[in-house]
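Omission of a single protein chain aside, the complex is shown with its protein chains in their original locations.
Chains: A, B and C, in written order; residue numbering restarts at 1 for each.
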Amino acid sequence: MSTKTNIIQPNRQLIRPCTVVYGVLVVLTLVTWSIGRAGLGGLWVSLLVLGFALFKAQLVGDWFMGLRDIRGIWRWVVVIWLAVPGSLITLAFAFSHGG
Amino acid sequence: MQYQSQAVAKPYFIAAIGLFVGQILFGLILGLQYVIGDFMFPEIPFNVARMVHTNLLIVWLLFGFMGAAYYLVPEEAERELFSPGLAILMFWIFLVAGALTILGYLLVPYSGLAELTQNSVLPTMGREFLEQPTITKLGIVVVALAFLFNIGMTILKGRKTAVSLVLLIGLLGLAVMFLFSFYNPDNLAKDKYYWWWVVHLWVEGVWELILGSILAFVLIKTTGVDREVIEKWLYVIIAMTLITGIIGTGHHYYWIGAPEYWQWWGSIFSALEPIPFFMMTVFAFNMVNRRRRNHPNKAAVLWAMGTAVMAFLGAGVWGFLHTLAPINYYTHGTQITAAHGHMAFYGAYVMIVLTMISYAMPMLRGRTAAPSNRSQVVEMWSFWLMTVSIVFITLFLTGAGILQVYLQRYSGDPLPFMVVQDKIAMFYWMREVAGAVFMVGLIAYVASFFVGSRDPEATAVAGDSAAA
Amino acid sequence: MRGILMDTVVRHEQARPGYPPGDLAIWIFILAELLVFAIFFAAYAFARSGQAELFNHYQATLNRDTALFNTLALLTSSYFVVRGVVAAREGNNALCARWLWAAVAMGGLFLVIKASEYADHFAAGVSLSSNTFYMFYLSLTFFHFMHVILGMVILAAVAVKAGRDGYSPDDHTGVETGASYWHMVDMVWLILFPLVYVMR
Partner (left out) sequence: MSQAFTKAMARNIFYGGSVFFILLFLALTFDTHNAWPQRDNHEAITEKVSEGKRLWEENNCIGCHTLLGEGAYFAPELGNVFKRYGGKDGIKAFIMSRPKEGVPGRRSMPQFNFSDAELDAIAEFLEYVSGMNTANWPPNIQG
């Protein structure tokens, strides 16, 4: 046990990538919340918020789930999934704001 | 046959086939009544013939499931059945109770039957598919409990495999959900809501577990693929079945007084119900392609493949066609529903029972693995005749349904029901012809048990892997 | 056991794995769940486009602040789970268990906050049948709410096993399986939160 602890010791001194990702996720969440609090609306604001959301979900897939280390179809599974609700929601919002 | 007690499956299978013939006979009568309205009236009115048609279906499928369980559970548990005597006793009780009920339908006016069986004590009669007198329903519960006890004890005392456990869960669910048939409140909204707990949670829930485990059993036996692989897929498929199917019950709650969010919940989940059926098709074909041996009973493998394909078409595709609430608003309670019902019941449940009978019957009749070549040829003819006919029945009813929806529900000047029925009579005639061909197929099926029964057993085709 | 630096180098040299972390069976389940949520999200968006006024009006009645705290709770719990997986990968079961229990606690916080929100709604007489917006709001969040509970059960089971020293650097698929499911629950909320609470 003690040798293992020694081995990973150097890593402890750096900021882990996942901690950075966590920070980004928190910041984007606060931005999204602020937009809601300011009562901003409309097509472009909504799409911006949606973009943040998709980006955040992508970060979770890549760094938390660890899909960026995978090759083949499973590497893209979250990306492909996000494209479906992402594009449909965009379409529906464009539809409601345009018409 | 590895265990003596598996032999109790034989009478169950024979009874199933006999009642199947009766079911199709009444199907032909019904089909004719659709076009010649007074056919056999007033001796056998439509409602009586329909009751016989649907109740025979349920009873013979139950006979088939029980026979399948009695055949496969000893082999899976690697021990003799807990009590073969109890199995035979229950066979006769169920057969006599079933026969008396059917005779009651045919010989006594339904209201007289209700009076005779004291329906007023605990009124449960007169609801679709649950027309049986209350006393018959109680009998079904007793038979089911004795059956479950017998099967359950065998599994408990023997080897526990995924196949037998899933089968047991399915059969247990079948018995438990049937208890809701005793709940019949005056409030029609509640009556219908819980009626579906029997009907939907049977055919789109626990019966699919039974279907999956029988299919898995036959595939293990006929393909020689590793049990571990097949059981893994069995779990995934039935997991998907229940994940989609339980909330999928909501597709029946759109227009019967239940709150309107069921239109969303029901549409979303039932739209996914084809997925487990599709997985089943992929799974079955995969296993056959990866087979380690060529089983000499080619007819059984054909039935198994047919089940996987037709269940997907009938339950999956034809179910999806009218499951979304905005579409169902127009198609609900039309011939579209009838089209789906015919192909789904045939593809999923008729075919799985015939698969099991086809696989098990040679052993039950003292052969080692397969019927003779001649017998298999006739059986495969019957497969194609029945399957192609049911496809045509489904297509004709779908055509009738589309026209009915348009004329009666969608066009600017909607016509009354009976006027529309006259206009779509052509489709009913074609359906009746397809039904007659189905009957020919069924006769061929029965004949396959007698043709070439003295011939030597079929063997796997030469040049196949040696493992056979 | 090589040094971590060596390990990193080796990993880049090796072909990357072709399957996601955890048991493949859980990924089939995750895909099914994601599909359901995707349809639900699209259904919300399209139902909204027909009744934008109504949706905007009732969206304003929701408490965006509690939703913020809930998002932070889930993000934090997901982060804890990542740390738990790292600990398991390094063979430190005790640390893994501590991270996972912390994640479960964050999930619990989410449930408490969400339940108090529901209590307010029910006190105000809001139900699934109130209107289309509330129908979607309650359906989506409650469906997700139940996923949080299921995810917590899975994480707790993994944490218990880790507490019994049940994983090793060579065999910790169970931890990755639970982690993948939990991240899915988090990820779905990341879309749900802006869609239902913010976008108008």
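Keep in mind that, in the parts below, contacts are C-beta pairs under 8 Å (C-beta built on N, C-alpha and C of every residue); 3 or more make two chains touch, one makes a residue touch a chain.
The model shown is predicted, which means the values in this text are computed figures rather than measured ones.
The chain not shown here makes contact, within the complete complex, with B, C. In the complete complex, the residue from B:Glu76, B:Glu131 or B:Glu273 that touches the missing chain is B:Glu131.
Although one chain is not displayed, chain B still touches it through residues 33-34, 36-38, 41-42, 45-48, 50-51, 110-111, 114-115, 119-120, 123, 125-128, 131, 162, 184, 186-190, 192-193, 228, 231-233, 235-236, 238-239, 242-243, 246-247, 249-250, 253-260, 262-263, 265, 329-330, 332-335, 337-338, 408-410, 414-418, 421. Residues 17-19, 21, 23-26, 28-29, 127-129, 142-143, 146, 150, 153-154, 171, 173, 176-177 are the ones on chain C that touch the missing chain.
The rule is short, and it goes like this: only the chains that are shown with their structure count from here on.
Chain A and chain B have centres, each the mean of its CA atoms, that are 47 Å apart.
Contact residues of chain C toward chain B in the complex are 25, 28-29, 32, 35-36, 39-40, 43, 47, 128-129, 135-136, 139. The residues of chain C lying in touch with chain A in their complex are 1, 3-5, 11, 15-21, 27, 31, 34, 37-38, 41-42, 45-46, 48-50, 52, 56, 64-65, 67-68, 71-72, 75-76, 78-79, 81-83, 85-86, 90-92, 179-180, 183-184, 186-187, 190-191, 193-195, 197-200. Chain A makes touch with chain C in their complex at residues 1, 3-5, 7-8, 10-11, 16, 18-19, 22, 25-26, 29-30, 32-33, 35-37, 41-42, 46, 49-50, 52-54, 56-57, 60-61, 63-67, 69-72, 74, 77-78, 81-82, 84-85, 88-89, 91-93, 95-97.
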